[in-house]
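Excluded from the complex is one protein chain; the other protein chains are retained at their positions.
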Amino acid sequence: MTFWVIASYFLGGIVAYVLARPSRKIGAFVALLFSIYPLYALIPALDGGFYLRFTVIPYYLHLSFRLTLLGWFFALIAATLYSLSLFSAYSEKRDSFFLLSSMFSAGGLMGVFLAADYLTLFIFFEIMAFFSAFTFIREHRRSALKYIIYSLVGSYAFLAALLVINRSTGSLEITPLSGFGGSVPAVMSLFILAFWVKSAVMPFHPWAPSAYADSPHSYTPFFSGALSKSGVYGLVLAFFYIFAGFFKSHHAFGYIFAWIGALTALFAGIYALLQDDAKKLLAYSSISQLGYVAFGLGLGTSLSITGSLFVALGHAVFESLLFFVIAAVYIRTGTTMLTEMGGLIKKMPISFIALLFGIIAAAGIPPTVGFPGKWMLYEAVLEKGYPLLAGAIFAASITAFLYCYRLIYSIFLGPLKKEFRDVREAPFPALVPLLLLLIPLLFFGLFPGYVVDVTDSILREFGYLGVPHTPAKLLSGLGTFNGLAVGITMGAAFVIAFLVHAVFSRSRKVSELNNYTAGEVAEGVSMHYVADFYKFIERELHGFLKLRVEALFNWIAEGIGGLGEVLRRVYAGDIQAYLVYLILFLGFLFTLYRGVLRW
Amino acid sequence: MAENIIFYGSSIALAAIGLLIALTRRNLIKIIIGLDLMETGVNMFLISIGYRRGGTAPIFDIPLSKAVDPVPQALVLTAIVIGVAVTALALTFAVRIHEKYGTLDISKLREMKW
Amino acid sequence: MVSPILAIVIPLAIAFLMPFFSALSRKSVKWVFLAVIAFNFYAAIMTFLRVLSGPILVVTAGIKPPFAINLLIGPLGGLLFLLFEGVAFLYAIFLLKAEIKEPVHRFFMLFLLNVAGATGMILTGDLFNLFVFLEITGISAYGLVGFKRDKKGLEGGVKYLILGSVGSTLFLLGVALLYSQVGTLNMADIAGRIWMLKKPTLYAAFIMFLVGLGVEAELFPMNAWVPDAYEGAHDTVTAILSTVLSKAGLYALIRVVFTVLSPQKAFLDLLLWAGLITLLLAELSALRQKNVKRMIAYSSVGQMGLVVFAFGMGSLFALQAALFQAVNHVLSKGVLFLSLAIMGKKREGLELENLRGIGRELPVTGLLFSIGALSLLGLPFLSGFWSKISLLLSTADLKLWVPLGLVLLASIIEAFYYLRTIGVFYTGTDFRFRETAFIRLLPVLVLVFVILYLGFRPGVLAPYLKGAAKELVDRSGYIGWVIGGLKP
Amino acid sequence: MVILEFFLVLIGITALGLLYGGIARKWSARIQRRYGPPFYQNFLDVFKLLGKKNTKSHGVMFALGPVIAFTGIILSLFFLPLGNSRPLLSFEGDIFVLFYLLVIAPLGMALGAGEAANPNATIGIARGLTLMLGYELIFFLSAIAVMVKFNTASLWKIVEIQGTFPKWNLFPFFLSAFAGLIALQGMMGEKPFDLIVAPHEIASGPMVEYNGKYLGLLQLYHAIAIVVETGLFVNVFLGGGSILTFILKTFFVFMLAVTIDNIMPRFRIGQAVKFYWKYPLIISLLGILVVFIWR
Partner (left out) sequence: MGLFRWSQSRSLWMMHFCTGCGAVEMPPTMTSRYDMERFGIIPMATPRQADILLITGYLTVKTLKRVVRSYEQMADPKYVIGFGSCTINGGMYWDSYNTVKQLDLYIPVDLYIAGCMPRPDSIIDAFVKLREMIAKGEANGWKRYRENLEWYRTNQAKVFNVEKWSAIEP
């Protein structure tokens, strides 16, 4: 069955590719059908994982799969998001190659979650990376290449780790590392690099903003929401399963990683403020959220791991919701630039509501899915007694308020642009994911306990204690959070506030030109304060913003390119130079063997 | 062995001279001559391997122990033929290059590089 | 039951009859050519099947080895034989529709000579014979490269010629050195008497062989002709240079190092590092290359370096991986050069900018090119992945961590420029669909099919690779086949 | 019964907030040597605003903005223990929950103001959000010093552990409390951090388009916010006690803020943020250091 969960995507990709040639909509529809099967197969598979080893490849290497609870958790998220993204793709009338590559990347992702040995993991990781890049390599070559190169650096590091482990232990199976001969930290660093890159935790994030911004709009939700989870999955696996012994005995490592995560969350949040492209903004927001995840994993208490997994789930829900909204908006407006939109609330109310809930969740405001995870992280860091770390992630969450507001204001609020006077609400299929994602967004916010049920079982597999909870209420040693209580109180408070509002005289809607502008009529003047929204922050952080790790990586890449540029002068085109090389090589060999060659 | 050292030495020297010519001359024809010299040197080396002082031609009616080794001679014959073929082809190239480039200066042949 | 020797003799003979056929009917030349290659292919299949049950020894002139020239086809020879003839056959099909500069029959003559020479190189059991075939292959290749008779072709040809003849002269010198000490030219015989060699001679011979054969096997300091010749030559010629010829040279080098001279640690280390440096330098050179054909030429050099590197590791597993990598290189490079040839017909020049959107214009060709390239850079479930992963596994087995890192770095660079190329191929939208003739696509399709097939069932190849690798490792076995028991 | 209690708390606190506002105006007037309005002036203002006719709305979100703001502040109010006697809902959600609930109100107002398409409003919001980057962090850091020391995140517990007068957190945690007070100044938008409203620059910022009952709702929100924000500070630093002492303490904290407000000019936004990132940050970090040394 696990096999078919994965194979369904590959098969479906090919079928959709063929069928999308005559009609793109049919292709998308067929892809949707094929992508629903894994969902259908995964949902009941919760009761007990199973192990499956079979040799697809009759070679001395083989592939094996298993369904663990952790894998199931992420696989379900991924399968759901992928199916939803196809609705959006249906509206966007994506072509056959997109369907093929996105299906394949989804299949690759499933393979990653269900792999039982390192090689399988690596193989599907590669497939996922390549085919997700192929979805947009045609339109945006630069960012696709950037993405794929970062991924390859990561996955080859993983490959190296895999080879080292295989050399030392003689097995490729994913098991806790025991009897390993070499240096564990080195192997672990290599091992997690791939996932580090994939989850776009700093300093290996520079691929993410451009890749998220440039990937097809219907694919980005899956890209950001699910694909990055493969990184989280790998990190969880590395820290709490494979290298658990090392991780538990070396607190410094976890502490440093927690700092990396916290700073990622903070810095990415700050960068997100300054973006003018909605997708770039969301990309940085995504990085920021994954910074929280990394932070929680680094802390390594059961509370923080649960928090991380919850944030991962929450991120999958609201980040993809936000990206879906951008996709829906793009269908109608043809732009993702914040500076070019505005006032769309009047034209696209459903999208607005979705975005509103999305940003509320992204800002981590209860009772939405964004909060419980963060709450657990705060509790965990407090429990550990790291106030500075707590401060860092709290600062990061403030940046979330900032960029969230900017996002919703720039797109939906403010004056309506002239060119969008005739815009309609997005087509229905593009709205389906928005509406469907609102359900988990609110449900898991009100009843976080249902998620914690699952994460508890996962934690128990890793030998950690669970987090005490009831369906609505989470308890830590330090405090409580009752999602339902917050929800009910909020509802009651809203009723009160609304009554106060409703009791008094009705208001009259006025045109947006009827604005206080010191008596002037601002006709033909943009009243949309949107460019350089947070200019003052940029000004204050000028020195800091100049430090970009991307510059370092670019410098390395440029260095390699320049090295190639210099070294290829060796092929000078002059035959006599070539002869000289030959002679020199002969000379070199004779000097090399001068000890032996003495007659 | 030792008695043939002068042959070895001179044949290697000849090959080296040929290589030197190929390295230093710019004219394609001269380079071809250099290559030929080099080949001749190697051929001489082969011959001198089989040479025995006072040996006779390897014809079967005299005792074999007196004869020089016949194999290298056979080899050299083949090698010479091959050398001729290479030289011929090289000269053809030279003619064509002169047609296209108007020069035989090998350093001008740098259309393709890097 | 076809004697493999016919696969050498018939093409040689027909090659020289080509002018005659041409005089009969100008059109017949192509078909005669195709028929000969088809025969060779048939012979290769037959031989391959026979080799499965045991190596074949073919003696000439009825005299037993080591006293006469013999052919020996072991598992390695059988594998390469099949590979070469198969690829050559596909090229022959491709050439049916190709535009070739007059006189056509000479082109085919040279092509046949080339195939015959390469076949001879892998089949022969005699060192001097190897030299002769090397020269036949070489001379015909020089001619083929220069066949276009334009500036670039001539330039590439003459560069190749000069370096190639110096290389083969050095090889001959090496042969002479060996002969001077052991007094025999039969490879198995030399191998059996290698103890007779003084150490300096052994090393000197190795140096001569390495440098001499390195020219054909595209090892670093001797490979400078490669990009020029590849860029200058006719597309199909480039394909056969990159696939058949380079592998023949490689075979010679490997055979000489592993079987004839004993595989000393020093030799293997040298091969390893030479291969590694070749790989890195070539990939770095390809990185900023604007001409796609030249870029693939560099990549070809790099792949050869990778294969030599793997051979340099010397373990049985590494040898299998190396052979597998070589096979994959043949398949992928065949796809790449042939599809590039198809693309070249549609556009002026093969600069990267000129090829913008070609994948939209020629969707099938573009797809095939992409699959070839992806196989080369190791996308899972394409055959290139399996060879690369086994290569890396064997590297890890030997704990060669630094080379491992460098190989991975080179892979990343390679991935970058290939993906960039593919990306450019699919950039832009407003291109008309103008796919080429099916007959020209057929060979590429077949190659891609093999890539895909091996990608999903790499195990098919595993026993043959193992046999071939064993043949290289097990010197006494090889000597035994020739000198001892095998009935001719 | 519980509902009634909550209702009473809501009404009481609203009235209290309005009263505080009126007293603050009087107090300010006295500082400026004026007579000042009557102490119940804010009630009058609210009634007047709510009773206004023909209020103008810019759209649904514009209308919902004040409602959400009011909702948010009521919600935060219920999660804030009123001294030692009234935990309200604070055992259902701890201080972190409260921190996040406190954001709903400004966010709601910002959303509403955003729809008005008035750049003044948006500039005000941008300033407010930016300022948040300063004061929220400082307040958080000063509160977390207490939380780390007491090893609890529950506000109710913090209040209980402190006890009454001499055992106030203010004394052991004076550095944190001082930083928290500065943060509170920004949180309440008093000078020198009143650049969100800044009537002379950006025409009262987010409120520029609000009129009539919307403005009235915002006034109510503001009234409750005064109590909630000072109440948070009081609960963390000024110990427990009966509801009366709670009220007194919040009153004094608020009056302190108003006094500072009266003697300060206004920062530019860049200066304000930079200020927060400099001195209060250092002070609050020192406060944390003190906790670690103390432990």
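Note that the chains take the letters A, B, C and D in the order they are written out, and that residue 1 is the start of every chain.
Following the convention adopted for this analysis, a contact is a pair of C-beta atoms (placed from the backbone, for glycine too) under 8 Å apart; a residue touches a chain by one contact, two chains touch by 3 or more.
Fair warning: this is a prediction, and the values are worked out from it, not measured in the lab.
Participant: Which chains here touch the chain that is missing from view?
Facilitator: In the entire complex, chains touched by the missing one are A, D.
Participant: In the complete assembly, which of D:E92, D:E209 or D:E229 touches the absent chain?
Facilitator: Only one listed residue reaches the unshown chain, and that is D:E209.
Participant: If the missing chain were put back, which residues of chain D would it touch?
Facilitator: Output for chain D: 25, 29, 32-38, 41, 43-48, 50-56, 199-200, 203-204, 207-212, 215.
Participant: What residues on chain A make contact with the chain left out of this view?
Facilitator: 510-511, 513-514, 516, 518-521, 523
Note that in this section only the chains that are shown with their structure count from here on.
Participant: So what's the Cα centroid distance for chain A and chain D, whole Å?
Facilitator: 35
Participant: What's the distance between the Cα centroids of chain B and chain D, rounded to whole Å?
Facilitator: The mean C-alpha positions of chain B and chain D differ by 98 Å.
Participant: How big is the gap, in whole Å, between where the Cα atoms of chain B centre and where those of chain C centre?
Facilitator: Centre-to-centre distance between chain B and chain C: 27 Å.
Participant: If you look at chain B, which of its residues touch at least two other chains?
Facilitator: Only 19, 22, 106, 109-114 qualify.
Participant: Note the residues in chain C that touch 2 or more other chains, in rising order.
Facilitator: In chain C, 158-159, 162, 166, 227-228, 285, 289 touch at least two other chains.
Participant: Of all residues in chain A, which touch chain D in the complex?
Facilitator: Of all residues in chain A, those touching chain D are 342-343, 345-346, 349, 352, 356, 360, 363-366, 371, 374-375, 378-379, 382-383, 385, 387-388, 390-391, 394-395, 397-399, 401-402, 405, 408-409, 413-415, 473, 476, 478-482, 485-486, 489-490, 493-494, 496-498, 500-501, 504-505, 507-510, 512, 514-517, 527-530, 533-534, 536-537, 539-540.
Participant: Okay, in this complex, where on chain C does chain A touch?
Facilitator: Its residues touching chain A are 158-159, 162-163, 166-167, 170, 199-200, 203-204, 207, 210-211, 215, 220-222, 224-225, 227-228, 266, 270, 281, 283-289, 298, 374, 378-381, 385-386, 389-390, 392-393, 395-397, 399, 401, 404-405, 408, 411-413, 415-416, 419-420, 422-424, 426-427, 456-460, 462.
Participant: Which residues of chain D touch chain A in the complex?
Facilitator: 10, 50-61, 63, 66-68, 70-72, 74-75, 78-79, 89, 91-97, 99-101, 103-104, 107, 110-111, 114-120, 122-123, 125-127, 129-130, 132-133, 136-137, 140-141, 144-145, 147-148, 151-154, 203, 208-209, 212-214, 216-217, 220, 269-270, 273-274, 277, 285, 288, 291
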